[in-house]
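Single-structure report; data block below.
Every protein chain except one is present and positioned as in the full complex.
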């Protein structure tokens, strides 16, 4: 076996992807089912001369990576449901202050402490709307370890490109399952480096003055420039303001830098969609079951296909619309009471053709579960 | 002026409503623009022989009211954006453990510390999805002080009826504006008392065993019965379980007790809707401006009306559907980038006729703002 | 309690209906869950000076009533699944020879001996197609004892009017459940007497020569006329023939006398159909659960209604088409894998809007079962 071929848990694949992406600093507080990410990085980061710190709680972990990111480091934290809720206030700070950072949420059953050791996809809408105030966010996911690795690298690239927190929204089954991972060679996957200002020492640096391409160069905090960073609405110097036109432009900027680039950050896979009359849409571990039923039914000649989403937020409405246009039935396969289904309904031409195919007892939805619901939806009863 | 007629801030109206509803215990940490609620109650509660406590932070405040509620008290806390984010983890605990409590969020500009002293309606979706895991929630709002009082009383009634947290989602303009309030006589508004178990001491009490009508009688914690309370999925004794069928039923129960009673908790007002071809939908302070433009245009013979929502979550889709059926144009007037507009689109028969009429620079949307946007929507240009 | 008010099993209601309709002769072989029909008639028929005979098996029972009918008697037999299968060959004889008779099948679980003591609606298509050769048939059912009585009387009326076997297709729940029955006064319900020929003794009587109105007068076999009766294709004297034009006309007649009178024999009930967007169609005991969910949902403002079919065959396609025209969703509630659903699909304008809502584990489908499937069909998952 080549040294690049590994047989690992999804959580390890995430940690390896982060190392590949250039992770410098990890702060976290362990929580099932995300703990193996911290465990792996606790070994790998120091060995690479980088920093791993276990913090006293979830909030401090989030604050620590924000601070480290400001000093110029690529940063990450990982958690699960309750920890993700606790991080929301500081996450909103990172949104407002435009701090590149990656937050992993390996979803378990919720609400509250819920079902720590079992799977769920119940945090999909929280990833979008968990912190207060209008804003947009990027959230990626994956159904297999190659994609876990790939999306982790992509999360860092997006975070740096758009100066934004990026959420990796995995789930317990993907996190704990073991399968093959082929780690790419160095240079095989493009990496986005921190965009640093070209402004010299002694010259005014504007932390929130966009370049022509819309990107905001950063300056390592504590290095040559002095500037202000705040969670309040602020001007291009980072100073607080409540001038309506400045408030408006900043909020517009925070939303648009994500929504207007939805097509650039939209990652997805298509299976048998060309002639599909029934289109399944899924993500994360449930997409594995969705793919299984599609392959089974295709062998029997059914015109069914799968759209697997790796990018959940910003919701890739254009992709969903395109691939469901000719479908008679769109089934959204997810492990919750229908969170992404709503987004799909808003994206398609006929909302009535969108149906939820789900399970929410903290067990992986199976090929058989999907088959059974499809049967009902096709009018053939239980 | 009768002693029952008052000229107060909306925040005071909320505090007075809570006293009327039987508030026993308030714990909070002050934050603009909600602080006057705490100030008012800091005077009124002790004077009535009840408890007011200022806690060290937002999280402890939420935990304190959960504990007090379990001992049999009617409880409330109040906060604003950042504090609301910090409370999400404990709020999820209250959802899971089914603790009656009222949480007020007087919305200010966000995300993050945002714009503390100005108005926004940016936390609408966070109220729905702020804590992790699948769940449902009740959120009420109001555009005037009479309704602030009324909805506050209703929040306590709903919390007790369904053993659930209820969010009062006011906004800075309503909170700080002063206008007349007519406090109802004692007994004029019905109050829902805590439903206590009839099970005697020494007999097993099941904290999570529903009666025939679906309600769960409580026993004051620390009184005659011993029982378990947890944020984990649990059985009827309150003991943790990960049995799929129990997990499924509990989550189903938590969601259904809210969603299946959507019609019972749906509060709203209709203005000129009978023959309206243009229907505005609004809530909170923006509904004041929406009503103004409707009245103006009606005087000129336009067939325009307003549906003002007092209940935001569970979203009263049936009410929205009913009142927009014959409309050619539905305008959702809100002070954010379109959060409730999505819910309206999902509720109506033709999503394409739903348009957002908004402002999000932390200034109150005006009659003139709405008029300008309507003109464009009606094809008459800017 | 008036002597006309009774608290009885459905099987007793059927027996009482048969007595009311003028039953003269019953032959049968007891089989669960139909036995109480025989038990009741074993007492009532002799007491009324009429004939009850328990035969040695299912086939002889069917043959006995055919013979008795030919002699001018109103006749009935009752059975369940396996017995109904055994009667098919003689039932086909009654179709071909145009013998008025009533066959009750109180459905239990099948195929084969299946589940003798539990409910099913699995014989719906067998009632239509159980005997060989092209033909049509009348099959009636009911969901409550008043209708059991009423449909039993109607079965005798149809049998006599059209010289045809009529099947009463009840089910175990209706058969064994006890509820109130108000027995009509004598003369309150119209009864159709045997149509006897006016042809005198010594004049040629043509047993298969229709009157102008299409009806075929009978002559009591063994009385004044001699004539032939056969299961072969025959001419107006009853003599066998294979002349294509006679064969064609006879088959046409056998089919048309049923299908062309579908509107006259169509019995059904409508509940809340005027504005219903969701239309349930059901029959027998499952219609009770369907009515319950409709009433529950109507209280919450849902535009849902029920079409209860008392006549199953000939399928009342015109009624189904009319009442589902404006519906978005048609749910056929039945306790099998979708037998009547196919007929509904063939009757409506858009087959894709027809869905099966079913249960087939020999347990009564409940309001909750229907609610759950409707939830999936409405796209809201499990």
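Every chain is named by a letter (A, B and C) in the order it is written, and numbering of its residues begins at 1.
Heads up, the rule we're going with is that a residue touches a chain if its C-beta (ideal position, glycine included) is under 8 Å from a C-beta of that chain, and two chains touch if they have at least 3 such contacts.
Please read all numbers here as calculations on a predicted model, not as lab measurements.
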Partner chains on view for the chain not depicted: A, C
Contact partner of the left-out chain, one of C:69, C:219 or C:336: C:336
Residue touching the undisplayed chain, where the options are C:100, C:130, C:284 or C:331: C:130
Hidden partner chain, residues of subunit C it touches: 81-82, 84-86, 88-89, 92-93, 95-97, 105, 109-118, 120, 122-123, 125-126, 128-135, 230-233, 242, 244-245, 247-248, 251, 254-255, 336-337, 339, 342, 345-346, 351, 360-363
Hidden partner chain, residues of subunit A it touches: 300-302
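By our rule, only the chains that are shown with their structure count from here on.
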If a chain touches subunit A and subunit B alike, it appears here: C
Interface numbering overlap (same over half, different under half) for subunit A and subunit C: same
Centre distance in Å when subunit A and subunit B are each reduced to the mean of their C-alpha atoms: 30
Between subunit C and subunit B, distance of the C-alpha-averaged centres to the nearest whole Å: 55
Distance from subunit C to subunit A - Cα centre to Cα centre, in angstrom: 60
Multi-partner residues of subunit B (each touching 2 or more other chains): none
